[in-house]
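The structure under discussion appears below in the form of structure tokens.
One protein chain omitted, others in place.
Chain IDs A, B and C follow the sequence of writing; residue 1 opens each chain.
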Amino acid sequence: MSTTYMLRDWTKLRETHPQPSPAGGHAEYKWAMAINLDVCTGCNACSVACYAENNLPVVGKEKYAHGQSMHWMRIERYWNEEDVETPHQGAQFLPMMCQQCEAAPCETVCPVGATNHTPDGLNSQVYNRCVGSRYCSANCPYKVRYFNWYDYPEQEMAWPDPLPMQLNPDLTVRSKGVMEKCTFCVQRLTAAKNTARNEGRTVKDGEVTTACAQACPTQAITFGNMVDPYSQVSEKWRHQQVELHKDVQDKDKSGDSGLRGYRVFEELRSYPSVMYLERVRDTKA
Amino acid sequence: MSNINRRDFLKVLGWSSVAVAVAGCGKTSVESGVETVMSYSQPEDFLVPSIGVYYASTCTQCEANCGVTGRVREGRILKLEGNPESAINLGRLCGLGQAAVQHHYNPDRLKEPLLRQGGGLQPTTWENATALLAEKTGDLKGEQFAFLSGGLSGHLKVLVQNYVDSLGSKNLYFYEALTPAVNQSVSQKLYGTATPRFHLDKAQLIVSFGADFLDTWVSPVHFASQYTQFRKATIDKKRGTLVQIEPRMTLTGANADRWIPIIPGTEGVLALGLVNALLKGGIGVKSLPASVVSAVRAYDKERVNKEAGVSGEVFDKLVALLSERSPSLVLSGLSAEGHAHGAQNAAAIMLLNVVLGNVGKTIDAPTRLPFPQLAAEEGNSVALKRFNDSLAGDKFKVVFIYNANPVYTAPAFMKLRDNLKKSEFKVVFTHYLDETAQEADLVLPLDSALEDWGTHVAAYQPDSIELTMQQPLMEKLYPSGTRSLGDVMLDQLKHRRANEYKDFADYYAYLKSALTRNKGAFSGVSADDETFWNQALMHGVLKVKGQEQSISANVVNLDIAQPAPIGDDQYPFHLVPTVRSGFRDGRHANLPWLQETPDSLTTMVWDSWVEIHPKTAERMGIKEGDILEIASKNGSIKTQAYLFPGVQPDSVAIPLGQGHEAMGRYAKDVGVNPFKLLDPVFDKSTGELAMHATRVKVSRTGASVRVVKEEGWSPIVVNTQQGRKLVSTIAVDKANFSKEV
Amino acid sequence: MNHLNKEKDIREDIAWAQINKDVLRSLEKPRPVYWVLFGLALSMFLVGVGCEIYQYQTGMGVANMNNPHMWGLYIATFIFWIGMSHSGTLLSAILHLMHADWRKPIYRFAEAMTTFSLMTAGLFVMVHLGRLWQFYYALPYPNERWTWPNFQSPLLWDAMAIFTYLTSSIIFLYIGAIPDFAICRDNAKGWRKNFYTILALGWMGTDRQWRNFRITYLTVACFLIPLAVSVHSIVASDFAMSQQPGWHVTSFPPYFVAGALYSGCAAIITLFIVLRYTFRFEEYMTMPILDKVARLTFAIAMVWTYLNLIEFASVWYGHDSYSKDLLIQKATGPYAPFWWTMIVCGSIVPFALAIKKFRSSLTIMFIVSLLLNLGMWLERWMIVAPTYSHGYYPWTWDHFQWPSFVQWGMVFGSFGWFGMLFMIFTKLVPSVSMYEVKEMVYHRTLANKESREA
Partner (left out) sequence: MNLSRFLCIADQGAARRFAVGLLLLAVGVFGAGAAKADGKVEQPIEFPHNTHAGKMGINCLYCHTYARRSAVSGIPPLQKCMGCHQSIESVKDRPRIKKLFEYWEKKEPIPWKKVHDLPDFVRFSHERHVQRFYFKQERPIQEVCGLCHGDVKSMTVAEKVQPLSMGWCVSCHEQDHRIDNVSAKTSNGPNDCWQCHK
């Protein structure tokens, strides 16, 4: 980050708090998600799509056993506290990836500024800048940052020939000692933005989406630009009365509104860009 | 696009940019004149470097045949997406489908034909191989030849059929280990169609007896999209309620509003109990003949409670739901039909649809396909049994096996490996050197699904019938090493029926002419052959003009009698072989992505495990990671224990698909293969192998391991949210859907 | 060693020449035990080096860290060594300003300790990095990338603070030793002669030199104290400024500083006894001095205990359920054994120092001091590790991730490295400040004279 930019506008560099507007004060783009947990079946299609799109290495059993797996998009399965004996209400699935926090705990602590806030409201991770202090992950409440514990391209498991032919040239294959995480498929976003700029417009809703959202068989994931008030994702956030710049939503203050929108660990004031819609269960059944 | 070879120059650039991609981010080589940049010799104007092009094709990972589009860049297929034009998956794609690229690029793919010389398999050329085929089948009597194929449809099926006919043989077997064959036979009897069309989206209530329609059953991606509508609450429709009844929680069960564990094999009892209760409540009395009405009287709440282990309270709730919510939909799945009385089970369950008057509302008849020869042969396990019996009787001299791995999937009691030895010339068409290929005399490596041409007609058609196109998404990886089965068949047919097939240069030419000749059968296509063909390839989907049919239930002489449950003191547990969406019958076990993807419910990876209910485990003093021995009358396997609340306490569940002895680095020696345990129990009416009728005993070996799973390793055995608000749940009557979009 | 165990302070009538003789002897051929210890230290260090090479080649994975266990023993041990460094400053600078003259015979090696433990700590920062070869990205210098490090990151402040502290404490150590170097120069022969001549910077002991010397020494001392406090406060803010349960604690800076002084003093006791034995310094490192150090340690121990209790209380009565969960987890979960050991070693064992009988026994003091250090090391580990295994996010809870031999090897090695440096130091620099001891003796004689005259 050059001195000029630092001096020109520090806030551009460090989003401390989103402005009180639907898009958190972003000018052109504010990428965000809404995930409907009532139709998320936990089928892992999104996770595999992420492997395919983002050159994620397969680490193999032995390393997986050490908790060194690299899935940016992980499906979590919880059981209901009440009936752990027999889960009469089924399991609880949660697709968890980087929440692209507006005030991201990871950004402020990185000693080399390898993770920054982009004008599009993304939480960028610059692989080549990373020195691997792992402070970002230490400070991430969601633990969705994944570290390259080994030189995976060199690992016999990951990409024996001819598997490397499948690798996506739009993003790098991360090497040893680098932190990585979900990027909202930034390579797709950049491509879409460039096309849009050439035509002197901004990206239209539905013109670009993330690999996970595209794959999801139940269309549980909605991705889009919050700056566009008519984008699907904006609509969803608006109707669920979840506001980007609040750590306690008004609807929650006023008791049970019956609206399903919520954000995980909202109270930590990281202002995540992913809204989840509560899972619904029929109590009569 | 009509000539595929025009794309080969792209390979050059493809390779070089791989080098770039793999170089990774650690290195910063910015000196000039180090890397070489390849230019095209003759570019295609529609191909621009660094910009991906999408080609439509068909997913062959499972029988659902979703439409896919492949992103091709610099001549390499990078990623598969769903094809929005396909009514089956509407642009969506499951994990299994996406992983097809790893079949294509798999490091363990066979790169050349193998011939058994002396002891082992030695490399040979296709020329020898094809010559050998012709020679071996030259003066062969029809009954001495057998062709065992996996599920098949479209023009390849026609070619195979014709080839078998040309040998004067009747022995063409379509074998699949995991098809709902019993269901189909029953619904054939009951609805007059084997594959009725379901409308989950229209249903207010779905009661599914082990039908895992969200993950592994029939056409998962399509049902998933319907499920979205089913769950959606709109002005004219309440949010649908899902009840799942099964011995082991499937993914569908995990998403149910109510999951009811049931003793395997007693689904029918519960179903009839429900019918009885509904009739008592005055519902659907007219829909049933007196004979049936009287037959179900015997099934009351107490009996259901006693035999099926479903409590009266749950039963009443279920009855209440069924009588309130209409239209509803009752489905019967693998765990219900996999018994000696599977047909009766299925019949009893489907009877509910009749009683509730769902037939015609949420269930209707599929469109009739004008050309049956292209229709899907889903295959079944009877085929395997007959095939195996004849082998045992030493009937076959020459055997062809395609798209099946019977040596792996056949239960131990069949002794298929030994029987196969009796036939003197075994040809296996495959991608990997799997268990069956290892037994073969001639192994012929096929093009991957992303290199091959083909047409498919999915067995389950959501609305009007589709014929989906399969086309190469990139240049062959091993141009001289692999071939398309279509080409091989055509080649052989040219020997035998020269005059019929002489004017087809290759399988591609055959397909093209076959389709263009009857393009009249498709709706909304142009008159000109070339344009028609290009459109077909561009869209990947052809809508077939089929005629609609009506559906009606016919319950007379429907066998619903439920046998009395039989205990077994020596083998106290029911074995539930569970289907994993990633592996199916094990043919996808060599895909690293799928091995690394945690099982949705247990979050286990890279291995097999036996699921046992925590209570039962406590009783037997079993802890997570203990190595257990699971023994049936026909064999035993050792694997790690996983304490799983989602399994019926009298049952243990083992996932299928692992435990390969061959096939490739990612599959070999990973986990165990429960197929081998299965007891010789067959469905009485269809002769299908009863997958869920095996009894086992469980014993500790004393050994123990740390299970490799995705869920955290904390002292809390059952993984809950620990009071944090991660996945929040709201009761349907509390939720306010009015504002939702 | 019990025969040494009688109340005996530095003799007043000891001749200055004798002091030189005794101290300079420590620079000559040592007892065999020295070589034994040195060999031990060296081999320990080599083990550490081996582990680092392996880790550098293969990747951090071999340290058996994972998501969430991102930091392991490295950071814990890093804090431990930073802590060690504080004792030196305390003794030499703070006590210097307080004119506590009993410090004089022992501050020299305490300072050496400061310097070397800082150097050790620095190693751990490096070892910890995933891409050691890119460490220079963290340095704020103009470069062709036009990029700057992130000045918001406590880790960056850390680097700067430590570097400043290291340089200034080296200067302090050096300045303080100049008069002694002069003495060495005058008594040494051969290469040592030139060596000390250079180091002595032509010290003649003129009044002017002494005046300037005093001023400089005092200035650097004053400069050093705030540094010492800041450096560990900043290390504390690595945690306090994060958002994690068990880390986000306001009282961490003072808590860390207290802990630092604590472990530092404990270490001084250890080394005091070792040196006293190896170099026959009974004349100078006398029991009363040890007694004073011990009392000081006890006082600090109590401060530390108090701050500990404050932390527990504020968590217990606070609203943060996550931190509370974690605290319970620490006391009951898989880390409980270590956590309780830390409590015992940190808060119970020091009471031994309150008993005069124990204070006057070298053996007991030796054991106690080691226990205290163990406790303080565990404290650091118990700050770092449990937060990972039981943080905000239940899904990633992993209570059974045990550091691999690589991590242990490097911790082990660091002690070797420290010991090695220290032992080399004792052979090149007089580990007892001769001129200050002389002053001390001189002042005492004066004082006694006056009292007799009166």
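In this text, a residue touches a chain if its C-beta (ideal position, glycine included) is under 8 Å from a C-beta of that chain, and two chains touch if they have at least 3 such contacts.
Nothing here was measured: the structure is a model prediction, and the numbers come from that model.
**Q** Out of B:36, B:499, B:550 or B:570, which touches the unshown chain?
**A** From the options B:36, B:499, B:550 or B:570, the contact with the absent chain belongs to B:36.
**Q** Touching the hidden chain in the complete assembly: which of A:69, A:108 or A:128 does that?
**A** Looking across A:69, A:108 or A:128, the contact with the absent chain belongs to A:128.
**Q** Could you tell which one of A:155, A:190, A:219 or A:241 touches the chain left off the display?
**A** A:190
**Q** Mind listing the subunit C residues that contact the chain we can't see here?
**A** Counting over the whole complex, subunit C touches the hidden chain at residues 136, 139, 141-147.
**Q** For review purposes, identify every residue of subunit A that touches the missing chain, sorted by number.
**A** 1-5, 7, 12, 116, 118-120, 122, 124, 126-129, 170-172, 183, 186-187, 190, 194, 197-198
**Q** Tell me which stretches of subunit B touch the chain missing from the display.
**A** The missing chain touches subunit B at positions 9, 12, 20-21, 23-25, 27-43, 48-51.
Throughout what follows, only the chains that are shown with their structure count from here on.
**Q** In whole angstrom, how far does the Cα centroid of subunit B sit from the Cα centroid of subunit C?
**A** 65
**Q** Do you know which subunit C residues sit against two or more other chains?
**A** 131, 392-396, 398, 401, in rising order.
**Q** Touching at least two other chains at once: which residues of subunit B meet that condition?
**A** Within subunit B, the residues that touch at least two other chains are 26, 706, 711, 713, 719-721, 723-724, 726.
**Q** How about subunit B: which of its residues touch subunit A in the complex?
**A** The contact residues of subunit B facing subunit A are 14-15, 17-18, 20-28, 50, 73-74, 76-82, 89, 91-95, 98-99, 101-102, 105-107, 214-215, 220-221, 224-225, 227-228, 231, 239, 241-244, 249, 251-261, 317, 320-321, 477, 581-582, 592-598, 600-601, 603, 605-607, 614-615, 645-646, 665, 670, 706, 708, 710-711, 713, 718-721, 723-736, 739-741.
**Q** Sort out for me which residues of subunit C touch subunit A in the complex.
**A** Subunit C reaches subunit A through residues 58-61, 64-71, 128-132, 134-135, 137-138, 146-150, 152-156, 159, 238, 241-244, 388, 391-396, 398, 401.
**Q** Over in the complex, which subunit B residues touch subunit C? Could you list them?
**A** 26, 706, 711-715, 719-724, 726
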